[in-house]
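Handing you this structure, nothing more for now.
One protein chain omitted, others in place.
Up next is chain A:
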């Protein structure tokens, strides 16, 4: 039986993971799982811990493991700790030796993409056989490459064989947020459903809901959603970043403080780096002009 099917053992923990409910994943009681699901469950737990920033612990735990799944996790942990070269080396080795392992594909693809090697990531992921995890990652990579057309194709294909799966819904929402128009509303519904259910709630979903609301021009709703999210997790970098954007759009003047707290939460956040870069670009460009007198 497919362990990820509705009756499978892994369905719940897997769902928690993709709903960004990482703590629930970690706390999930997997003691009664059958042995063949032990590794996938452990991989999910380790990935959840990585998502929560416990890279050092995870690395220590999988040190010396020879199962490809765990080696891949180790590489991701290394990558998160800034050991990019060694992480990439491991992944390249695994891609060659165990490229058909779905964990290697997904985790390896994540590492490669995060390291900016999108093509390699896609090449590795292309080996997957009906893994929604891989599909979701492919969609995200395409979106990060600004290839909305390919992402859309991937989602449409997945939708045909994996009807109403969470991952397909999420991937569709990602694409929707990029495509826009009516799709904004559809993406909003996906996140709203997650964020408003008490068992499916996660701060990330709430933030995503707010993002959709920003795109829909519903600034007040977005504001309250983001504030609620930040109340639950005051240092959530995405939450702060989007609140910066929202306040900026609304013409409020308090963005400086928020940017400061964003820098504290994640000094390497895209928004921070971007604004710094643009600020110096501005200075450089502005210096070319001066009045005649």
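We take it that a contact is a pair of C-beta atoms (placed from the backbone, for glycine too) under 8 Å apart; a residue touches a chain by one contact, two chains touch by 3 or more; residues count from 1.
We take it that contacts and distances are computed from a predicted model.
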{"item": "Complex member absent from the view - protein name from UniProt, among \"Dynactin subunit 6\", \"Sodium/hydrogen exchanger\", \"Coatomer subunit alpha\" or \"Calcineurin B homologous protein 2-like\"", "value": "\"Coatomer subunit alpha\""}
{"item": "Contact partner of the left-out chain, one of A:10, A:102, A:124 or A:137", "value": "A:137"}
{"item": "Option touching the unshown chain, where A:35, A:82 or A:181 are the choices", "value": "A:181"}
{"item": "Footprint left on chain A by the chain that the document does not show", "value": "17, 20, 22, 29, 31, 47-48, 50-51, 76, 80, 110, 113-114, 118-119, 122, 136-137, 140, 143-149, 170, 174, 177-184, 204, 207-208, 211, 214-217, 238, 241-242, 244-245, 248-251, 255, 270-271, 274-275, 278-279, 281-283, 285-286, 288-293"}
